[in-house]
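Shown next, in C-alpha cells, is the structure this report addresses.
Every protein chain except one is present and positioned as in the full complex.
A and B are the chain letters, set down in written order, and residue numbers restart from 1 in every chain.
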Amino acid sequence: MISLAGRDILHASGKFIFTGVGLGLLIGVTLSMAGIYRGMVDDADTLLDNSGADLWVVQQDTLGPYAESSSLYDDLYRGILTVPGVAQAANVTYLTMQVGEGAREHRAMVVGVVPGGPDAPGQPQYLVAGRHLTRGHYEAVADLMTGLRLGEQVRIRRNRYKVVGLTRRTVSSGGDPMVFIPLKDAQEAQFLKDNDAIIHQRRRTAANPALNRPGQPGTLEAVLASQTVNPSVNAVLVRLDPHADPDQVAGEIRRWKRLTVHTRAEMNEILQAKLIATSARQIFMFLVILSVVSAAIVAFIIYTLTLGKIREIAVLKLIGTRNRTIAGMIMQQAVGLGIIGFMVGKIAATLWAPIFPKYVLLLPGDAVRGFLIVVVICVLASLVAIRAALRVDPAEAIGG
Amino acid sequence: MAEAGLGIRIQGLHKRYGTGDTAVEALKGVDLAVAPGEVVGLIGPSGSGKSTLLKCLGAVVEPTGGRMTLGNDLIYHDGWRIPDLRALRRDKIGFVFQAPYLIPFLNVTDNVALLPMLAGRPNREARAAARELLAALDVAHRAAAMPSQLSGGEQQRVAIARALINRPPVILADEPTAPLDSTRALAVIRILNRMARQYATAVIVVTHDEKIIPTFQRIYQIRDGRTHEEAGLGRTLE
Partner (left out) sequence: MTLPKIQGRTLALFGLLIPLLGVFLWLTLTSGPLAPVPVTVISVTDRTIAPSLFGVGIVEARSTYRIGPTMAGRVRRVEVEVGDQVQPGQLLGEMDPVDLDDRVAAQEAALHRAESGVTAAQAQVRDAQARRDFASAQVHRYEQLLSAQTTSEDLVGAKRQEAQVTAAGLAAAQANLESAEQELVRVRAERAALMRQRSSLRLLAPVAGLVVSRDAEPGSTLVAGQSVVEVIDPTSLWIDARFDQLGAAELRPDLSVGISLRSAPVGSLTGQVLRIEPRADAITEELLAKVSFATLPDPLPRLGELAEVRVILAPLPPGPALPNAALHRRDGALGVWLPGGDWPRFVPVETGAADLDGWVQIRSGLALGDQVILHSQAPLSPWRRVRVVDTIPGVPQ
C-alpha cells in the first residue's frame, strides 16, 4: 500500500510546513488563551494558598477582603483566638497602590502582615531569594514581577522599605504583584496620606471652631492625634487546629462575634464565580472564536490544497482509485497539518508564555485536550475538501 | 495474437442526454469492434459524438442502449450495466490522455505502480512490474525522476506504461499526440502498436491529428452519432 497523503506532503513539504507553522501560531494563540484562563484561576488559587488561611474573617455582610472592601478593628482577632478550634489568627491588610517612584513605579498590592516568619498566616509561602520579614517596620518582601531586587529600597507612601526577600507568583486576583510589609506600616500606609494632605487636614481641623475652641488648650492636639490613628485591618486570617471542622468554627465566629466568615471553599467560589467569572467568560468566547477561526483556516487550507489537485483526483478516480483512498488522503493531510500545527503551537505558547504580563499556565491536560480538539477540528475541516473531491466527475479527465 | 471474440466490441450503442423534448441523442447506434493487438483510429469532427463515445467506452458515462463487451465480460446490455464500473476502469481499461496527467507528487515508478499498490499488491512486486514496463518503453533510466522532470514524450510513455500496468484488454487513448511534434507523435503511435501486439491489447486512439491518421489500418469515422468504418492507409511506421 502506498500513502498518497505522505507522498503529497513530502512533495509539497515546504508549503506544508509553512502552512503548518502558520496554523501552529494560531493554535499557539488559542493555547495561550486557555493558558491565560488557567492562569487566572491559578492566580486565585495561589492568592488563597499564599494567605495560608483556613478561614477569612471579614466585615459583616461583605465578600472581602479580595472581592469587596472590608474593615475590621484590629483588636478583634484576640476574641477570635479564643474560639475553640482556632490555632492562629492574624490581622492582614490589602491595598492596591502604586509602589516605587518615577519610571520604576509599579502597581502592586501591598499586603500588611504580622511579621513572624513562615509560621504566621498571610506570609508568602516560599521565597525565591532572601528571607521573610523579621522586623516590625520598614522591611518588605516583594514579588519578582515588581522588578525589585534584594537590598533595594522601595517607597510606599511615606516610608522607604528595604527589600529583604523576593517571592514569585504572589499576585492579587487582578494580577498585580504583591509587596508584603509589616502590618503596622501597612495600616499607616493605608491611612496616612501624603504630607500635603496631612498638612491640609491639620489646617482644616484647626480652622474648625468646634475642634479648636479658644480657652480649651489641648483639644486641637487631641483631635489631630486621633485623626492619625487607624485601628482597622481588612481581614483576620484564621488557621485552624488540624482536626477542627472549618464550617463549625466559621459558624461559631459568625454567631458569637457577629462577623462574616468565609471558608476556603466559599473563598474559591467568591474569587472564581464572582471576581473572575466575567473575564473567564470573555476568554472562553475568545477560545470559541479562535477554535472556529482555526477550524475555518484548516478547512480553507485543506480545501485549497485539494482544489489544486482536482485534476489529479479526477485522473485517480478515472483510473479506478476508490473514494475511500482519496478521502483518506485528504483527511490524513488535514490531520498531519493539525499535528504539525499543534506542536508548533505548543512550542510557541510555551516560549512566549513568560513574556505575558499576567501568568499563563499551560496544563498538560489542556494540551492533551487541545490536541484532541485540533485533530477533531482537522477531521471536520477536511470533510469540506473531501466532499469537493468526491464530487469530481472522473469523466472530466477525458477531454471534451 | 489477436483472437476473435475478444478485445472490445460494441453494437448499437445509444446515448441520449436529457429527457422529453430537450433530449439530445448523441450516439445513435454505434457499432465498433477492435481485436486484441489492433490499433484503430477514431476520428470525427467536434460535436459528432466522439467524446461521448469515448466516455461510454471509458465507463464513466452509461449508454442508454446497446451492448458492449470487453474481452469476455458483458459491460452494457440495453440499460443493464455491470455493477462496479470503478473496478472495471481499474482492471480492464487503460487510459492515455492528451496530457499525460501523471500524479505530480509520485515519481515515475510509483506513478506506474500506483494502481496495483492501491489494490493491495505488495509495493515491491508492483514496482518491479512497473520497472519492467518502463524498460519496455525505454524510460527505465527515468524511473526515479519526478514527472515534472520529464520531457513531454517521456511523460506520455510513462502514461502509456501506467495504462498498461494492469494488462487491460483495451486502452483508450484520447488525443495522445496532440502536444507532440510529428516525430514524437509517430513514436507514440509506434509504441502503442508495439504494446498492443506485445500485451494483446485493443487500442482505440481518438484523434484528429493529421500526422498520425495515415498510420492506422482501420479507422472509425464518427459522424452525427454514427460510426463509419474505413480502411486506413496503414502506412508503415518503421
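By our rule, a residue touches a chain if its C-beta (ideal position, glycine included) is under 8 Å from a C-beta of that chain, and two chains touch if they have at least 3 such contacts.
Everything quoted here is computed from the prediction, not taken from an experiment.
J.: Among the options A:107, A:137 or A:254, which residue touches the chain absent from this view?
T.: A:137
J.: Pick from B:87, B:119 or B:146: which residue touches the chain that isn't shown?
T.: That would be B:146, which touches the missing chain.
J.: Among A:99, A:154 or A:367, single out the residue that touches the unshown chain.
T.: Here the residue in touch with the unshown chain is A:367.
J.: Even though one chain is hidden, which residues of subunit A still touch it in the full complex?
T.: 9-11, 13, 17, 49, 52, 75, 87, 114-119, 125-132, 134-138, 144, 147, 149, 164-166, 168-169, 184, 214-215, 217, 231, 241-242, 340, 343-344, 346-347, 350-351, 353, 361-364, 367
Assume only the chains that are shown with their structure count from here on.
J.: Which subunit A residues qualify as touching subunit B in the complex?
T.: Residue positions touching the partner: 1-2, 4, 7-8, 10-12, 311-312, 315-322, 325, 393-395, 397-400.
J.: Could you pull out which subunit B residues touch subunit A in their complex?
T.: Subunit B reaches subunit A through residues 50-51, 54-55, 58, 60-61, 86-91, 95, 97-98, 101, 103-106, 110, 113-115, 117-118, 120, 123, 146, 162, 174-175.
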